[in-house]
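First up is the structure itself, then whatever we jot down about it.
For this view, one protein chain was removed and the others were kept in their places.
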Amino acid sequence: MTVLENILLVGLVICAAAAPLCKRLLATVIVYLAFSVILAVLWSILQSPDLAITEAAVGTGISGILFFLTLKKIHALKGTRDE
Amino acid sequence: MSDRGKSGWKRFAEWVNGDSVARDPTTQYVMNRRPVRAHAPQEFHEERERLRLKKFLGLYPLAASFLCLTLITILFVTVLCIPPFGQPGNPTNNEVSRHYLEYTEQETGATNAVTGMILSYRGFDTLGESCVLFLAVSSVMMLLQRDRNNTDQRTLHRLRREDAIERTHPDNILRKSAKLLSPFILLFALYVLFNGETSPGGGFSGGAILGGGLILYSAAYGPEQLSRLLSRSLYDGVRIMGLMAYALTYGIFIFAGANGITVEMEWMMTVIDLAVGLVVACTIYGFYTMFQRGKL
Partner (left out) sequence: MANSIVTAVGLVFLAFGVFVFFTAVLGLYRFDYVLNRMHAAAVGDALGIFCILVGVILFHAPTLSSLKALLILMFMWITSPVASHLIAQAETVTSPNLKSECKEERR
């Protein structure tokens, strides 16, 4: 189990470092969501399923939706500019 | 001004909404005065802007890396000061946590120690979190809600066009799958919500799943379909009643428990769970609708 844990921790660090370094905002959001997925798996490995459920629902689903809506509102997505 | 006859409540509501006519003549003068523009040539502005940008771009990486290195140093020093994992003499292994783990079931009636802790031992903490969520969705509503004063014709036109596209070209795949899935998602949310005492889950996760199900339904069938079911007044009622039910139940719990009177713990935990879940679900759904359409 520790091997899987170490792999996930390394992925966590890589995602955290990659999120601010992305050029496009959309890529940043997607990397952040990947960070959140890895964190949810890590919580459930560390035997706190309460946190894992909440992290999977809030961090991956709902904050993703809110980020995408914000990107659409500030016209940072391709093709959503008012003509 | 003409608001002599208005009641104080109405004036307060106008002030919250941002009144168009200021009561004070000085404020009115400042509001009416146009901003002064300097009539400098275009090249001068561009040159100044370019210099400022250059200075900013030169300083920005330095300041950012300095800030990051400081933060990393502080965090690493903190991590090095943490006692080693799993030692028996650590501060996490004192009698408080042992007491929680041993007496949770008989003191609060919850089999799951985590739920018992966050809803009964640390109940004020959770009450504060619920208040934070409530205030967050209230302020998002204040900022993003559309009404007559802050909507221009163009936005209305765009929204009407999007609605027309939505109505004439419904996405059948999304609709069928949402129709198939959303009852199960809501059922699972209720299961997680009410089963928080005996299994992982509870108010926060159940409420988040409930809000996710509502968002899926709203995204598939359009906001009108859901706002017929969950109108503005019902939404506000559920939000406020959730918080009030929490405060009331926890108040009874604290006062009765502190005075040595035995109270029925089981239904109180369920009520608190339900209240937290409703507040969280309303927060999430309110964020979504406010960001999406600015209207409930």
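To keep things simple, chains are lettered A and B as they appear, and every chain counts its residues starting from 1.
The criterion applied here is as follows: a contact is a pair of C-beta atoms (placed from the backbone, for glycine too) under 8 Å apart; a residue touches a chain by one contact, two chains touch by 3 or more.
No experiment lies behind these values; they were computed from the predicted model shown.
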| item | value |
| --- | --- |
| Given B:174, B:240 or B:254, the one touching the chain that is not displayed | B:174 |
| Contacting the left-out chain in the complete assembly, out of A:8, A:45 or A:77 | A:77 |
| Touching residues on chain B - with respect to the absent chain | 171, 173-174, 177, 180-181, 184 |
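Keep this in mind: only the chains that are shown with their structure count from here on.
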| item | value |
| --- | --- |
| Interchain centroid distance [CA atoms averaged], chain A/chain B, Å | 19 |
| Chain A residues within the chain B interface of the complex | 48-50, 52-54, 57-58, 61-62, 65-66, 69-70, 73, 82 |
| List of chain B residues in touch with chain A within their complex | 112, 114-115, 154, 158, 192, 200-202, 204-205, 208-209, 211-212, 215, 284, 287-288, 291-292 |
